[in-house]
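A single protein chain has been omitted; all remaining protein chains appear in their positions.
On to chain A.
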Amino acid sequence: LGHGSGGQLMAELLTDVITPELGLTAPLEDAALIGLNQVFSTDSYVVTPRFFPGGDIGSLAVHGTVNDLAMRGARPLALSLAYIVEEGLPLSELRDITRSAAAAARAAGVPIVTGDTKVVGRGAADGLYVTTTGVGMRLRDARPSAAGAEPGDVVLVSGPVGLHGIAILSAREGLGFDADVSSDSRPLNDLVAAMIAAGGADVHALRDPTRGGLAGSLNEIAAASGVCVEVVESAVPVPVPVAAACDLLGLDPWHVANEGCLVAFVAPGSADAVVAAMRALPEGAGTAVVGEVVEGVAGRVLARTLVGSSRVVDVLVGEQLPRIC
C-alpha cells in the first residue's frame, strides 16, 4: 500500500524487507557492477495508459534499462525483453508495442537478444507487464556512482523536468494537458558516452530521475555520498506547461517522473567541458547548471528560492500529503 510512487515508502520497503533478505549491504544503484567493468540491470514496467504522447510501454522499457546501464557509465551491449500478458490483450497492440521496443533498441544501438512471454488469465494482470534486462560494459575512466559526489561538485540537469509524469497523468486522467506536454522518454547512452569522453572520472555521480523525480535523485545522491546539495530553484528547467499543470494539480515538478534526462555531479574542473559536450547533442541541448555540493548537513538537499531563502527539498512520501495546516 502506498509504495508505488517511488519515494520514502519505497526506500523503506527496500531497506527493511528486500535487501536484508538478499543479504545485500550496499544501497542499491540503478545497475550493478559485476567484476571490474560489466554492468547488469533489470527493471519491470507497469504503466497506464500503455500508449502516451511521446512513447509507449515498449519504448519506455527499452529506454529505462538502457538508461539505468548508462547511469553506471556503461555502454549497453544487449537486452532481454519479457512480457506478462493478460488474456484478451489485442494482438495488434502487442505487435505495435514490440515493434516500438525494437525500434527503440535499434535507435539506442543495442540488440534485443533474448526474451520470454507468459500469458495469464483475465484479472491476473493489468493488460501487459514488461521486463527488460540489460548488460553493458563500463566505458574507460567511467566511475559514476550515487555515492560518488564530492564537495565542490557542480550539479547538472540535462534537460527539462516533469514532462513524462505529467504526460502520463494527463493521458490517463483525461486532463487535456497532453496537448502541450509529451513524454521525454529517450535513450541517454550516447549522452553519457560524450560526458565520459569529456570528463572521465570527474563525472562523479549520474542518476536518471525517474520515479521520485529530480527531488528523489538529488536526495539519494546526497544521502549515499554524505554531502549537502544546494540547487538554485530558478535554474532548474521546468517547461511552462508542466509548471502550469503542477500548479493546478498541486504537484511539485521536482517530484514528477522523467524518462529522458539525467542529473550529474561533476568535479568543477571538468564541468565546462562536460556541459559543452552535453549541449552538442540533441538530448543534452537543454543542459543546465543547477547547483553545487556545499558545506552543510550531510544528506540534505536545499533549494535557494527567488527571495533568497533555503527551502529543504524533501522526497515524495506515498501520496503527497499536505503539510500545511
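To be clear about the criterion, a residue touches a chain if its C-beta (ideal position, glycine included) is under 8 Å from a C-beta of that chain, and two chains touch if they have at least 3 such contacts; residues count from 1.
What we mean here is this: contacts and distances are computed from a predicted model.
Engineer: Which protein name, taken from UniProt, belongs to the chain you can't see among "Carbamoyltransferase", "ABC transporter ATP-binding protein", "ABC-type antimicrobial peptide transport system permease subunit" or "Phosphoribosylformylglycinamidine synthase subunit PurS"?
Structural biologist: "Carbamoyltransferase"
Engineer: May I ask which residue of A:150, A:180 or A:314 touches the chain that does not appear here?
Structural biologist: Within the whole complex, the residue contacting the unshown chain is A:314.
Engineer: Which one, A:14, A:249, A:273 or A:289, makes contact with the chain that was left out?
Structural biologist: A:249
Engineer: Quickly run down the residues of chain A that touch the omitted chain.
Structural biologist: 2, 8, 169, 173-175, 247-251, 296, 300, 302, 307-312, 314, 317-325
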